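Only a part of the assembly is drawn; its chains keep their places, and the rest are absent.
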Amino acid sequence: MRVITFGEIMLRFAPEGYNRLFQTPVFNGTFGGGEANVAVSLANFGVDAGFVTKLPENPIAEACVRELRGFGVDVSNIARGGERMGVYYMEKGASCRPSNVIYDRAHSSISTAVASDFDWDKIFDGADWFHFTGITPALSDELANITLTAVKVAKSKGLSVSCDLNYRKKLWSRERTGMVMSTLMPYVDLCICNEEDAKDVFNISADGTDIEKGSLSREGYKGVAKKLVERFGFKRVAITLRESFSANDNDWSAMLYDGVEAHFSNKYSLHIVDRVGGGDSFGAGLIYGFVNGYSNKDALEFAVASSALKHTIEGDFNRVSVKEVESLLKNGGSGRVQR
Amino acid sequence: MRVITFGEIMLRFAPEGYNRLFQTPVFNGTFGGGEANVAVSLANFGVDAGFVTKLPENPIAEACVRELRGFGVDVSNIARGGERMGVYYMEKGASCRPSNVIYDRAHSSISTAVASDFDWDKIFDGADWFHFTGITPALSDELANITLTAVKVAKSKGLSVSCDLNYRKKLWSRERTGMVMSTLMPYVDLCICNEEDAKDVFNISADGTDIEKGSLSREGYKGVAKKLVERFGFKRVAITLRESFSANDNDWSAMLYDGVEAHFSNKYSLHIVDRVGGGDSFGAGLIYGFVNGYSNKDALEFAVASSALKHTIEGDFNRVSVKEVESLLKNGGSGRVQR
């Protein structure tokens, strides 16, 4: 099975440990970005995953390509040219101090890409699944159009399409988001989001009666999913459920609505190493399940377990194997040493 | 508003991570000390803060001055001369193993300073607040006298004066402490301490009836504060309330008694990155509140929130802005990523 993802990959600089920015000159320099994270996670699961983006021609982009290719991600459809890679700075939070992300992503090669950079017919040849997030069309008007072309070609060639809404208020306004995303959604089979995304992007929220004690009830989440299905005709809607107690401690679970039934996953109490890419690893797990014919419930549990593991791993990428996800599903997270 | 603090700043060497001393040759070398920590925290809040001490003339002290000046602390009243800077070694604790601090501070330039090193009339020119801790007069008899001169000049020039009792049993005996501190307290407006300090320094403790289950009740803390006010005429007494479950996990709150009412703050459950300087950041928060005309309750909450954040930051200094403290006060410490 072959999965294609499309979006931006950035340089990521994080000061060592829990240091604040420039408290120490020692930085950890890696790469990451929503759709690339999904591709890497799938490649680590043994899936034939390809990542489509545009990168400049310089040694930093070469290193990025080398990293992706090392994981087994197909990099042959990465367009080259443009000015720069986006950069993001990541200050790891602790306890009551939240993680802080500073973006320097404007003018990146991908955000200035043009339609002719991507030959979707060729890119989707032999592919089964296409995944993008709400960040990609937000990068520029041209990117929004390119994404529309991509989903149309994908559907015409029989691919399944998934989208993680991933609303970023710094990239676009709610108005433009809603308008653009509404043109893309009809081509999407699997919509991944959290409760806030649905509200921010499509102004869809739970009915009053579905809310208890200030947060959504199970019925509330199901209601949001149902509305999304009704409006856009998704086959499935997945909603991640994060309860954030502190920067270190989160509960993590998810719901999958298949148009009929709402499946709620096991809940993981996480002591976090790095939560960036948590949602992406959930998407990758879900796609892995579906391209391998898992049941809705099994795909959901696989996705939540794999993304629970992501929270224990430094960097954007989910460096876990199917065997490790299955071990967590089978043995639970008691953390006995594996010898 | 201008705030002056007076005391010792030391070199701080900490082995990397949770390593014990010399388990690895890799050390983190920084600077810190109670009164300097207050000045840095205030400077980070945008306050015009000056730090007064004595430092030797060598490249290490130059680096210390450079660090302080970088934060915007006024270093123009630092006397130069003497033999050395004090050093302290910090071994970070974890779980049931407490942090371990080893002092090598004898014979430091500040501990051998003389009265003529400081022209208090000039130093306090244009200043609104003077802060010192119980460590400063403990460093030498001369320092005790210098501190007495300082508080007298401060009061004569209309400054508010705050003192953090900060009892260190390795520096002086309870007897000498009580005697010396009693001469200084009449000039103090705001007394900051914890329950043990009050007992160690002034032999003031709660009445039997105020104690419940081995620890002080709210009434007990109020009683201690009341006795302090009665004995020394403080305008306000602030008591920090730390509940230490392990080297990693503490609850943190505080009480402020204004002579009439005892205000108890919100309580923060902390997962600690570095707790050294926690009390100092509380003092800085309180001073920030008062020089900015906050109510007693608001100043208290600001101080506790800012010191809660300090526990998430490596090193002695509280590297947070007013905006970050206010965000914690407003949003709580759920640790959602700031993008």
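Read from first to last, the chains carry the letters A and B; within each, the first residue is number 1.
Note that in this section contacts are C-beta pairs under 8 Å (C-beta built on N, C-alpha and C of every residue); 3 or more make two chains touch, one makes a residue touch a chain.
A quick note: this is a predicted structure, and the numbers were derived from the prediction, not measured.
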**Request:** Give the total number of copies in the whole complex, keeping in mind that only 2 of the identical chains are shown in place.
**Result:** 6
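The rule is short, and it goes like this: only the chains that are shown with their structure count from here on.
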**Request:** Mind checking the rotation angle between the two copies, chain A and chain B? C-alpha superposition, nearest 5 degrees is fine.
**Result:** 120
**Prompt:** What is the distance, in whole Å, between the centres of chain A and chain B, each centre taken as the mean of its C-alpha atoms?
**Reply:** 44
**Complete:** Within their complex, chain B touches chain A through residues 17, 28, 268-273, 308-309, 311-315, 319-320, 324, 328, 332-339
**Message:** Per the contact definition, I'd like the list of chain A residues that touch chain B in the complex.
**Reply:** 17-20, 23-24, 93-101, 103, 168-170, 244-250, 275-276
